[in-house]
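Omission of a single protein chain aside, the complex is shown with its protein chains in their original locations.
Each chain carries a letter (A, B and C) given by its place in the written order, and its residues are counted from 1.
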């Protein structure tokens, strides 16, 4: 059995990562690559590292015949994504990697993204794509909304602790370090090598990063009451990786056990032995997430650190894992490759 | 007027940085360079980037005639440093860059460093070298103990807040990101380029980093009661820089004003406009420290971020600033060069 | 059909890369991991990025029962390798990744490596492991000698040109840029991140690099007369990659056609369209080699540039490709994964 796949927005980093992953998939075949700004080009022109793959040239979205497509990945910028998805066949299975369908409440969406949502019907239908926690809904979903990469990392560290009530919900701090590919392939001065290399900084401080919308939505739902974390992202001079250092109040051993129990059957989430911290270099290029728990010298406090690759488990790997579920394929198919180190 | 300078431990990174800085000093002349493992070599052999300087070859400590030396920098490993300094002339002015004389209480020293102190007399005499807060004592000191580079960064962010009582003293979190030169030139697997580049991680989690000894000593003294912070350092794939992100409870505007007042006359500490975060790339190679304050979306919480260059303001630049004071030279001499960017 | 595999020297970078690649192999099972200095440790301790694999702990070589092993990879340091291989069962299939069996003439070996060879019988038996040019010999071989990673890159650019006689054999210059993992995981000052990052340099200049022994042996054999190239390697602040820029005298179009013909059926060697240069970023983590040809403005001169990943096509990927051939498995098995970019 083989499924026909389309990818819209194939010329960005998450698009390239989807193609990399699907190239090793035994039951998916890429039939169409949409990329409006680079339509007409071969993939080898846009991404020379993918020249070995036998793939169609990039086309405009209008040129794609979706009738033969089993599932479509949308790796488009937010706002564009909602317009495109509203116009796609309404029975087409879709995994969206943009921010457009992550928030369930249209007012939350408007608050965090600054515009009214243009595809409200689809927004209501969309299932939040954090696989380990929405697996059954994803299996039955037509439209799955990929999570923010930072939002995924923070939730892996914290969700079981919030839902089990083993930490103080009013004092959660999430200090996150993200590599630069998370900012995409856009031409911005602060993403130049000469600006970023050999330097690092915090950004979107004080609670202005949009992924907070996801944290608020998810943690509050889990707790059954409003939960608001403090979240500060930092941009680090590396290409791939997210490291979330979370500071919580609770018993470290209980926290470790809670996480171990929550993830004991999960193929991609590893809770490290108590006291062992993770590193981004140990998950690079893979779909794994490593979580470490350490007790602080201050009684009743713990540090939970989660590491994953923002382009894989943080976006395209997650998207493929969800697509596998939606198509009834083994969830881990094409996702168990070992990390690349060094 | 010119002062004769000796540097012990000239073959490490802080030694090289001292030489770089002193090479632009109008009133200091390096007369002796001690480096036991590389004695007999020229500086050009040990540090080819310093080949243009007219400097003596490296010698063993025993070969140095200290009678003509006005001030000696000790950039030796800790434990070695206390033995060496105990044996040096007891009227020689010394700036020590090791950890050996930072803690005043011998029991604290033994607890954090795992051995009894071998130079108790000197330990009692030593002045803690955080220039902005011990300026007058340093001016009169014979032996100044350079601070830990992480300890300096955290204290710049927090000291005025602790002493003015504008933050909750029982809930201070210090998430620190340090570049690799802070680990020195030692041969360790985790310092190899192939291990570190493109990866980052937390280390010494949970309150085990030795610089906590300094935080405890200093903050408790300021507050007049025990203050214990949570402190997690991270190793970042960059050569120079420390970024300390501190999470505190207090009014952000008051915090900003308190810091502005505290540092208003300081030549090297810049409190950025409210809401503006600093970056390590803007202080690299310089003696400046930038501090930013942002209010969190959660009322009553603020983020204070401090950035400096670990080899300059964090160690060798601080040492030279202190030496200038001890010798009655303008404190900023040879330290006002602009940062190197990009 | 499944083959039992042993890896000696599993705690180095080429060992880790072998494990990464074999973890995706449908017909190989790793039964033993030898690593004397880390015997007794689990692979997760030595290489945390491989913790997800179900693999035996590291053992000493003596603890391995080779009777059930179908093929053994030796990723040991040179000199050690020849001693070990001489002592292994003489009917065991072996792919050696060290330098020990690359040179056929014992005098050449002694000249380049400074010691007499300790396993002359095996040296005579070994087949040079440059797959595309020794494929049939490798298929029948018991012992295959992996090539130097620099030597492989240069030969991919030049072998067809030498054998077809389309370039001046007396004026070949090979300026090579190698990433740092090529130097292995050894503790050397010049491999520290703080030394290497943000700096680059030539080394082993003037014809002293040992891979010249391979160039001399192979090019002279192809030409039927002595051929000696000029070869200067450079160390570049990146983890993976080799870029060989070769300057040759000949007609650029003829050179391009010669390379296209030579590699037309090859699964892993891509000759780019005329005038298009390759980049290391487009082969990272993969077994592909990209070759570009450009005509110089000076008539009769051309530049041929080859790029590959030193740990994959340059060593462990090549080794697995050869092992596939030796075991009668599809040559490309477990080697067609797409490169990792960014």
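Please note the rule applied: contacts are C-beta pairs under 8 Å (C-beta built on N, C-alpha and C of every residue); 3 or more make two chains touch, one makes a residue touch a chain.
Please read these numbers as outputs of a predicted model, since none were measured by experiment.
Going by the touch rule at the top, give the shown chains the omitted chain contacts.
A, B, C
Identify the residue among A:39, A:118 or A:191 that touches the chain left out of the display.
Considering all chains, including the one not shown, the answer is A:191.
Could you tell which one of B:86, B:221, B:254 or B:270 touches the chain left off the display?
B:270
So one chain is hidden, and I want to know which residue out of B:134, B:247 or B:288 touches that hidden chain in the complete assembly.
Here the residue in touch with the unshown chain is B:288.
Just one of C:194, C:222, C:311 or C:329 touches the chain that is missing; which is it?
Among C:194, C:222, C:311 or C:329, only C:194 touches the chain that is not shown.
Please identify, in ascending order, the residues of subunit A that touch the omitted chain?
13, 180-181, 183, 185, 187-189, 191-198, 237-239
Which residues does subunit B use to touch the chain missing from this display?
Those residues of subunit B that touch the unshown chain are 13, 16, 19-20, 23-24, 47-53, 181, 197-198, 239-240, 270, 278-279, 281-286, 288, 290, 311, 336-342.
Just checking the interface: what residues of subunit C touch the absent partner chain?
Within subunit C, the residues touching the omitted chain are 171, 173, 175, 177, 194-195, 197-203, 205-208, 212, 228, 230, 232, 234, 236-241, 243, 245, 247, 275, 277-282, 284, 294-298, 301, 303, 305, 307, 341-342.
In this text, only the chains that are shown with their structure count from here on.
Averaging the CA atoms per chain, pick out the one whose centre lands closest to the mean of every protein CA shown.
Answer for the innermost chain: A.
Is it true that over half of the residue numbers where subunit B touches subunit C are used by both copies, so same, or is it different?
Here the answer is same, because the shared fraction of interface numbers exceeds one half.
Mind checking the centre-to-centre distance between subunit A and subunit B? Centres are C-alpha means, answer in whole Å.
39
Express in whole angstrom the distance between the two chain centres, defined as the mean CA positions of subunit B and subunit C.
Roughly 45 Å, centre to centre.
Would you mind listing the residues of subunit B that make contact with two or more other chains?
194-198, 237-239
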